[in-house]
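All protein chains of the complex are present and in place, except for one that has been dropped.
And then chain A:
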Amino acid sequence: MSFFKLSASTVAILAASTVIASARDQIQVTGSSTVLPYATIVAEAFGENFDFPSPVVEGGGSGAGRKKLCEGVGETTVDIANSSSRISKSDLELCATNGVAEVMEVRIGYDGIVFASDVAGADFAFTPSDIYGALAAKVAKDGALVDNAAATWADVNASLPAQDILALIPGTKHGTREVFDVKVIEAGCKATGALDLFLATAEGADDKEKEKAAKAMCLELRTDGKSVDIDGDYTETLARLDADKKAVGVFGLSFYQNNTDKLKVATIDGIVPATETIASGDYPVSRPLYFYVKKAHIGVIPGLKEYIEFFVSDEMAGPDGPLAEYGLVSDPELAKTQAEVAAETPMGPLE
């Protein structure tokens, strides 16, 4: 029965060694899958240039990442949560109840969201109103709300190609969907006058609640198969677009830049999405990207401070750095972020 003895002793050694191995020596990062590629680029360069091990970077989503960050303080909890949307009040409350008193907010830059179609297909020049008119459940027509009956893009706007409407948009679990909803659908809802019509029918105790209800009605998209939610990654959207060349898909700018041989990008309000137009604020559909650091872990986990300083340094996040090359829109206020990181300033309460 030597095998039994062998395995029993192995288990015993394992149990003992877990007690010995106290200090974790690599940084743990989790969160947004949009920030993931940027974080891996930095993690890799960090491992190459510093004497610390490369951080372990996980994806899984912004919301899940922030929850994990707020689970508590200690070796078994993560150090950094990447996020493609700003931390919410409820997250911070969860943090406070679990003893995570101070959280640092670091904005790393901006990310553009683009509409793209097959490279051999027609050119598209959208406005938010066009997208709203094509995808919303109810649209304004002659001063009344009617069910959306548009079948081709030309039905929505005569200047668009007469191609069947089929839009592949990110599913609701994605941070990208939020930006799409606010910057495109809501904007289109307002511009076409549908928002006012919704307001007239909205129910609520006061104006604020009425507006909220009306905006929620704006976000209802048609369910007849012309607008398709993609719950997977951009690679899935690309595969669907490959299968149906008439579709228009929503992608991140960096994904588009890595696949320019397959995709043709659409303009929004006549602006071509590019790092320059997003940095200048001309291209409307963009959002800031963040990561959140548990301040209590600085000085405990080796290399944590060095990693966040390296992340926002000019050589990584600057306009000529590898992150910008991959598709991140460099933050014009990067110097301010660098100073905040150097001083380890925790974030104040959300307004």
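Here is the rule we use: a residue touches a chain if its C-beta (ideal position, glycine included) is under 8 Å from a C-beta of that chain, and two chains touch if they have at least 3 such contacts; residues count from 1.
The rule is short, and it goes like this: contacts and distances are computed from a predicted model.
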item	value
Missing subunit (named according to UniProt) among the choices "Coenzyme PQQ synthesis protein D (PqqD)", "Cytochrome oxidase maturation protein, cbb3-type", "Phosphate transport system permease protein PstA" or "Carbon monoxide dehydrogenase"	"Phosphate transport system permease protein PstA"
Selected residue (touches chain absent from view) among A:33, A:176, A:227 or A:337	A:33
Hidden partner chain, residues of chain A it touches	3-4, 6-8, 10-11, 13-14, 17-18, 21, 24, 26, 28, 30, 33, 36-37, 39-41, 43-45, 47-49, 51, 53-54, 56-60, 71, 74-76, 78, 119, 232-235, 254-255, 257-261, 315, 322, 325-326
